[in-house]
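With one protein chain removed, the remaining protein chains of the complex are shown where they sit.
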Amino acid sequence: MGEIEKRIDAIKEDFELFDDEIEKYEYIVDIGRSLEPLDESEKIDKYLIEGCTSNVWLICEKRDGKLYFKTDSNTVIVRGLAAILVKIFSNLSAKEIRDFDFSLLDKLGFSEIITPTRQNGLKSMITKIVESAQGENA
Amino acid sequence: MGEIEKRIDAIKEDFELFDDEIEKYEYIVDIGRSLEPLDESEKIDKYLIEGCTSNVWLICEKRDGKLYFKTDSNTVIVRGLAAILVKIFSNLSAKEIRDFDFSLLDKLGFSEIITPTRQNGLKSMITKIVESAQGENA
Amino acid sequence: MYKKYFEYFKNNKNIYLDSASTSQKPYEVIESVNEYYKKYCSNTHRSNFGNANRATTEFEDTRKTVKEFINARDTKEIIFTKSVSESLNFIASSFVKDRFDTVIISSLEHHSNIVPWHMQGRSLHNGLEVVDCDEQQTFDIEHFERLLQENKNAFVSITHVSNAFGKIHPIKNIIQLAHKYGAFVMIDGAQSLAHFPVDVQDLDVDFYAISAHKTYGPTGVGVIYIKKERLDDVKPYQVGGATIKDVTYDRSILLDSPFKYEAGTQNIAGVIGFASALKFINKMKYENLMTYETNIYEYLYEKLNEINGIILYTDSINCIGSLSFNIQGLSADDIGILLDKMDISIRCGHHCAQPIMKKLGINGTARVGVSMYNNEEDIDKFIKSLNRAIVILED
Partner (left out) sequence: MYKKYFEYFKNNKNIYLDSASTSQKPYEVIESVNEYYKKYCSNTHRSNFGNANRATTEFEDTRKTVKEFINARDTKEIIFTKSVSESLNFIASSFVKDRFDTVIISSLEHHSNIVPWHMQGRSLHNGLEVVDCDEQQTFDIEHFERLLQENKNAFVSITHVSNAFGKIHPIKNIIQLAHKYGAFVMIDGAQSLAHFPVDVQDLDVDFYAISAHKTYGPTGVGVIYIKKERLDDVKPYQVGGATIKDVTYDRSILLDSPFKYEAGTQNIAGVIGFASALKFINKMKYENLMTYETNIYEYLYEKLNEINGIILYTDSINCIGSLSFNIQGLSADDIGILLDKMDISIRCGHHCAQPIMKKLGINGTARVGVSMYNNEEDIDKFIKSLNRAIVILED
């Protein structure tokens, strides 16, 4: 099992502690709230991913051959989910991300990530993560 | 009960003598065969009613305040059915035809007359009969 | 009370409050779709054997049912499409394009009644005019009249009921005024027939678009009513099988309406199912439904109005079906996600009506869509869940 899948499983285990969906999402709200916001100067079009009504910003940085992501959103649940995704994909080499089978993300069971709606900011965010990794040689 | 409905009922009774649909249609074929054909000079566009593949010609004549119809077709079953229609609507005043409730024709039970397909020569023939009657004052 | 007519509620415990997106289907609608597929599945208008005749007859009977339902004068005026979007695009491209200098729409239009005009190269004050509305989203009839005066060769295309706010436009006045200035009128009736009757002769409307799937009918079916007098000027939109009287390689001679507008095999099962939906409404009776739904709507409005921080965009008068709101400081999306986890189905977003959202300075709203099968218990559960969601989302 690869590093990314391990991280997913760990998160999944965390969430299994909750009996019901609502508590799960309360936790996501907490994650969303505690995420350090991007500086307003970073919330620029270049980093913006437009969803239907929720916007997501994603910044990819490369340090020591590894990719790091920072994110923010205008809505708190999307913010929480985006934070989880960023945690999963940060501090990895581009190759690790490129080689990852993204359908494994469905394991997390968040319908907001899984559903192929037309303008799903989180889905577009995942696409952006893939593209960032594809743009890198290492 | 009006004259037209009486005629329809009489024809219906005739057809009830047959046990099965095929014999009925054998009879219609016979009617079609025995119908006196129109003169080639009468088979002109003016009298032509185009169906999908079967063509029907219909001529309306007025004598002594009554309407008379003559018909022909390039296919024998349509010819038989057209002959039946002509028999039902000939030798009547325009008013009798105008006042007739054409849905009563469904009593005859011939699907070729009833079905509202897009290019049904017999249905168009009925429309033509109505129009002929509407064009007359008497 | 009305839930029992819908199998969906036997299989689901969720509170369905998204009927403005699509309505649930009564037993008999699903049954008639099934009957077609299982008992007499065949193509229509072409073949002449027993089951094909039956399919053709049922299909054309639906046309008659629609005609009578909206009091059209002739079955020729009833043309089947796949959706309201197609109905509007059809008229935009086959009648309005290259014929009218200006298209006048309201402030509350669905994208389906905005984007087709953009595609014709129109933009605001450049072939497209938008009638103002006040803070209650009420149609500004005086502004409308000024627009008609200023734009001589105009076509009016207005929604009957706003899908985002449930606001009912005074379309009878709108049509009269438009006709006074010589303008033809198309009404987007997507949100109407599920809630109240429409009489196209009384309205004297030129084009009226209907959705089956929002009117208890199957998906993939729409209707465009075209007033007889307009038929000669409406070009065929899609052409091909069964629109044609005679074809050589040099030319095609088209059939008469409605057939010349219905190219290819239609959504036969869907159209036949739509007749059952309309018959179902007749059985339930509009007068009952209207009283019942108005009460539920008022009830919902009052309960929402009691919530701290609620933002409503209309009063409850002259509204039906849809009710949009926001909660001060919260995102509608977040509310929608949490309500979903509590088994409440509403829709959050811009409701394909971005321009009015922009005018209101918001990204979107949470929208409740009520229908005959919703009751006070549904509303109570929704309000309770909404309150819980607010607690979770507020710091």
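By letter and in written order, the chains are A, B and C; residue numbering begins at 1 in each of them.
We take it that contacts are C-beta pairs under 8 Å (C-beta built on N, C-alpha and C of every residue); 3 or more make two chains touch, one makes a residue touch a chain.
Just so it is clear, the model here is predicted, and its values are computed rather than measured.
When the whole complex is taken into account, which chains on show are touched by the absent chain?
A, B, C
Identify the residue among C:Asp101, C:Asp246, C:Glu376 or C:Glu394 that touches the chain left out of the display.
If we include the chain that is not displayed, C:Asp246 is the one touching it.
Any idea which of A:Ser34, A:Thr117 or A:Gln134 touches the chain not displayed?
A:Thr117
Where does subunit B touch the missing chain, residue by residue?
These residues of subunit B touch the chain that is not shown: 20-22, 24-26, 29, 33, 52-54, 74-78, 111-112.
What does the interface between subunit A and the hidden chain look like in terms of residue numbers?
50, 111-112, 114-119
Taking the full complex into account, what residues of subunit C touch the chain not shown?
Residue positions of subunit C that touch the missing chain: 7-8, 11-12, 14, 16, 18, 21-22, 24-25, 29-30, 33-34, 37-43, 46-52, 82-86, 88-89, 110-116, 118-119, 123-124, 128, 130, 211, 213, 218-221, 236-244, 246-252, 263-270, 333, 336-337, 339-340, 343-349, 352, 354-355, 358.
What we mean here is this: only the chains that are shown with their structure count from here on.
Taking each chain's centre as its mean C-alpha position, how far apart are subunit B and subunit C in Å?
43
Quick one: report the Å distance separating subunit A from subunit C, using the average Cα coordinate of each chain.
It comes to 37 Å between the two C-alpha centres.
Residues of subunit B that contact two or more other chains, please.
Touching at least two other chains: none.
In subunit C, what residues contact two or more other chains?
Subunit C, residues with two or more chain partners: not present.
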